[in-house]
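Incomplete set of chains, arranged as in the complex.
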Amino acid sequence: MSDTMRERDARFERGMRVLESVDGEAGDRLIAALGDISPDIVHEVAAWAYGDVYARPGLVPRDRQLVTLGMLTALGDTTAELRVHIGAALNVGLTPDEVLEALLQSAVYCGFPRAINAILVAKEVFTERGLLLPRTAADTG
Amino acid sequence: MSDTMRERDARFERGMRVLESVDGEAGDRLIAALGDISPDIVHEVAAWAYGDVYARPGLVPRDRQLVTLGMLTALGDTTAELRVHIGAALNVGLTPDEVLEALLQSAVYCGFPRAINAILVAKEVFTERGLLLPRTAADTG
Amino acid sequence: MSDTMRERDARFERGMRVLESVDGEAGDRLIAALGDISPDIVHEVAAWAYGDVYARPGLVPRDRQLVTLGMLTALGDTTAELRVHIGAALNVGLTPDEVLEALLQSAVYCGFPRAINAILVAKEVFTERGLLLPRTAADTG
Amino acid sequence: MSDTMRERDARFERGMRVLESVDGEAGDRLIAALGDISPDIVHEVAAWAYGDVYARPGLVPRDRQLVTLGMLTALGDTTAELRVHIGAALNVGLTPDEVLEALLQSAVYCGFPRAINAILVAKEVFTERGLLLPRTAADTG
């Protein structure tokens, strides 16, 4: 194995460990979804996005997820990524109420359609994790 | 109850009445979809978006829906909102042909993918309301 | 001249007349800006966008401009087009207050950055036309 | 039948032939999806988008599909169009690997969410055509 291939593998392994530290199953799901069609994009997500960028020490994971929630909400057409990153946000220490607060604020900058889409994804993620507390109709006013 | 809470409730109630004047069931659907996860965004949609902005006298509802159809079509990833606002457009006096004409024009400014997405939502709404007239293949030429 | 070329010219001429009915100088400005680099896009704007689509009888010009203001505001990066269409909106019968009301409403669906950008273009257009009335600071509250 | 109607029909027929040369069934699917709700948008897709623009000799179909894959990936919310144009790209001579390479590159300019969405559509199209080759997990590193 050449040095370049060894380095390539090392970057991939490092990135997969970062990805798994954020979300234990995300690495497996990434390979399941994309490994057969584009091993190269799997490699770049792991090696570059997580290994080179996300792993940088300049911003803690909780802060990175806040920025990412903002970007994904603003972009639109990002349901799958929002699901991953709302889960990741909870994993790295944001509370459900902080996630909702971030998404409510997005209405100011991106408008209500984007904010509502993202909150509906949060509803799915919170429900799966048993985090959706019953609230009385009176809370709505 | 404090003055501020009373005022908050009054703004919500006023907004819900505006929302229901546009679409009789929209208030209930909004609470059903979002009331358990984010009563706050339900509040802001009703109190602010409908009560403070939509209810302003400077533009009649029919005109507001034309602007909104343009925005939702351009934004993309707004199927649910397009369904609401194509329905609302019909409720406040736009004809089905005027809605289609607005969406056809959107191809000029946003391109065909956005225009076609929006027209497919119109097809659903018109079909539900029994407004989709049969046309012969000859009409297509 | 072949029939096809004659038809092509006829479509262009018809479109330019529509464009000029909306904005007396828009045809000249279009040719000045793009005629040397891409006569073909000039042709398509005139012949197709105005001659084939805008000229359709299904929606009056005032309604078309409302939809267009919504789209251009939502798209972003459309300063030049907003300038043309805010002017056109005034030309076909929308009042300055109706234009501002449409742009204020866009904050609900696209967020404040897009709405503010569009209102700043309206400020330029209204100022050029002497339509910007002085308002006292007290109006701001 | 007037000259104008005859010309309109001729433009439609010419466009449908172009569309069918790119994708044998696309014309039928277009009419099936949109012919009953908006014969006019069917007409414009065929007559204008394919007959007037796509059929121009200045760029070969293979090149047009590369540009189009870039646009659709960047726009987002274009799953149906990506399906058509990934198929069309294969029909006019791009290899599956070239399509994937174009979509991988899109991560650089549009970010990974858009690139991944497009690659998942490619996975569907390639699978339908029996083009998805099995790769071993080792390829992923």
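The letters A, B, C and D name the chains in turn, as written, and every chain counts its residues from 1.
Just so it is clear, a residue touches a chain if its C-beta (ideal position, glycine included) is under 8 Å from a C-beta of that chain, and two chains touch if they have at least 3 such contacts.
None of these values were measured; they are calculated from a predicted model.
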With 4 identical chains placed here, how many copies of the sequence make up the full complex in this file? 6
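As a working rule, only the chains that are shown with their structure count from here on.
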Whole-Å distance, chain A centre to chain C centre, using C-alpha means? 40
Just how far, in Å, is the C-alpha centre of chain D from the one of chain A? 30
Among chain C residues, those touching two or more other chains are 48, 53, 56, 107-110
As the complex stands, chain A meets chain B at residues 76-77, 100, 103-104, 107, 111-117, 119-120, 122-123, 126, 132, 134-135, 137, 139-141
Could you please specify the touching residues of chain D with respect to chain C in the complex? 7, 40, 44, 48, 52-53, 56
What does chain B use to touch chain C in their complex? 48-49, 53-54, 56, 58-59, 63-64, 66-75, 81, 97-98, 100-102, 104-110
